[in-house]
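Of the protein chains in this complex, one is absent; all others appear in place.
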Amino acid sequence: MLEKMLYGSRNYWIWVLSLLAVIGVGFLFYLQQFNTGLGITGMSRDVSWGLYIGQFTFLVGVAASAVMLVIPFYLHNYKKFGKLLILGEFLAVAAVLMCMTFIVVDMGQPMRVANMFLYPTPNSVMFWDATVLLGYLILNITIGWTAMGAERKGFPPPKWVKPLIYLSIPWAFSIHTVTAFLYAGLPGRHYWLTAILAPRFLASAFAGGPALLIILALIVRKLSKFDPGLDAIMAVGKIVAYAMVANVFFLLLEVFTAFYSNIPGHMYTFQYLFSGLEGHGKLVPLMWTSAILAAIALVLLINPRTRGSQNTLVAACVALFASLWIDKGFGLTVGGFVPNPFDTVTEYWPTVPETFIVLGIWALGALVLTILYKVAIGVREETAGVEAEH
Amino acid sequence: MYNGGKIILGIVIFLALAAFPFYGDIGKANVTPEPNLDTPEIRKLEEKKCVEPEEFMKAEHMSLLNKWRDLAVRDETTVYVASDGESYNISLQNTCMRCHSNKKEFCDKCHEYAGVSPYCWDCHLAPKEGK
Partner (left out) sequence: MGIDRRDFLKMAGASAILAIGGLTIVEDITKDIAQASESASESGAVAAGKLAMVIDVAKFKTGDDYARVIDACNSIHNIPVIDDPKSEVKWIWADTFEHTFPEQQEEAHMKESLKEKPFLLLCNHCEHPPCVRVCPTKATFKRSDGIVMQDMHRCIGCRFCMAGCPYGSRSFNWTDPRPNIKDENPDYPTRMKGVVEKCTFCTERLAKGLEPACVEASNGAMVFGDITDANSEVRKVLNEAYTIRRKPELGTGPKVYYVMGGADNA
């Protein structure tokens, strides 16, 4: 099936080559980081995790969100999602690969990555995170690829795939819960030390991931003869709307607890993120952008008329994705380190090399996604009896 | 042959890459290096012996060092009792390198020959050597 990636239009190749170029630039900067150390990033003694771990956290959510299609289709027999499903599973594969790349890129001694499995440490959440992510990657590749292969030959998927699909449902929840546990179990980091962090992660994942999927599905629909179904895409819009409402609700719960209790440690990070602390406020414009985008997205999604129209739905999804990217991919990780254990503020901002490495990994994810989608589209066009034109 | 030219070109490129270790070493000296044992500290020794017998050290010094580092760092053990009953302080810098103060002649020569680059010296300080 993989040979389908080798046949594409001029535009397809231009896209692939530009992604490769971005990956190449990112890789060159990574070589610099590999040789001189993580000192070329904006991270510091006080903010010891930055954009890399933030992106990792955000993308685990994107990966987990495939379950939002699997549950309606398999548990509620919602057949309309049948065609969309493969796009969700392949999105999960690309997202998990990006997660793993971000973890490796963030390591000070990447050559020793195998130590995680040579000296397995069950009391470390990081060990479990690596394990469940690897498992989730294998599950989704297996399920997606087998289903695709069977479909191509005109058979229903083999029976042994079914249990794996059911297993992938709790597994999707587990990857993001465990990722939340990375943060939520650390004493002295008040912004993260909250039982609602895992629910918050899941809610934002189930909003952000499907929002991206809507955008991707509409692109696929436009560029190829494979139609995942407009009804199905619109139905995903409802899921996004509910999940985003839950996400914002959870965030407001945090704000209430912090400010009504008036406990300094609980308020500091919110103050830092939204109004600045001790004269430091680098993230304030970014966080308000996120808040405003979230409000716009909510209005567009809750109103049935704007949610039902393709253009406004896309606008809502773009706003929502950007909002969550800022909130979870940047603010959450960096904010948790402010103030530091001495109650002073050290600020973080990514450097140029760091930014290019991040872009390179996104391009890598986009490339993997492009290839997987190309295969899926190719198979679908074949079975639909449509001659592949490009 | 369909696309014959491309296939043959591919095979040639593959062979060129795969055979690199063979032609890459052509012309390089191929004499087995002997580690140099002539240091002031060793000259002072009455009985010229290492922690363990020479043959063992030649073949297994890396596993012994591995064991030493775990003993010293992780197992709270700083004294090594050798097979002949003698005790040694477990320390790369303060035991091994005190006798073998000629790292370039003693360590590097063989490591270069064998094409290995252990990262011991990224942290452990090599003895100061006159050039």
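For reference, chains read A and B in written order, and residue numbers begin at 1 within each chain.
Definition applied: a contact is a pair of C-beta atoms (placed from the backbone, for glycine too) under 8 Å apart; a residue touches a chain by one contact, two chains touch by 3 or more.
None of the values given here were measured: they were computed from a predicted structure.
Undergrad: Of the chains you can see, which ones touch the chain that is left out?
TA: A, B
Undergrad: Decide which residue listed in A:75, A:126 or A:230 touches the omitted chain of the complex.
TA: Hidden-chain contact among the options goes to A:126.
Undergrad: Taking the entire complex into account, which one of A:22, A:43, A:100 or A:258 touches the absent chain?
TA: With A:22, A:43, A:100 or A:258 as choices, the missing chain is touched by A:43.
Undergrad: Can you list, in ascending order, the subunit B residues touching the missing chain?
TA: Its contact residues with the unshown chain are 52, 56, 60, 62-64, 66-67, 69, 71, 73-83, 87, 90, 93-94, 115-119, 122-125, 127-128.
Undergrad: For subunit A, which residues touch the unseen chain?
TA: Those residues of subunit A that touch the unshown chain are 31, 34-39, 43-46, 48-49, 103, 106-121, 123-127, 130, 134, 182-183, 185-189, 264-265, 336-337, 339-344, 346.
Here, only the chains that are shown with their structure count from here on.
Undergrad: If you average the Cα atoms of subunit A and of subunit B to get two centres, how far apart are those centres in Å?
TA: It comes to 45 Å between the two C-alpha centres.
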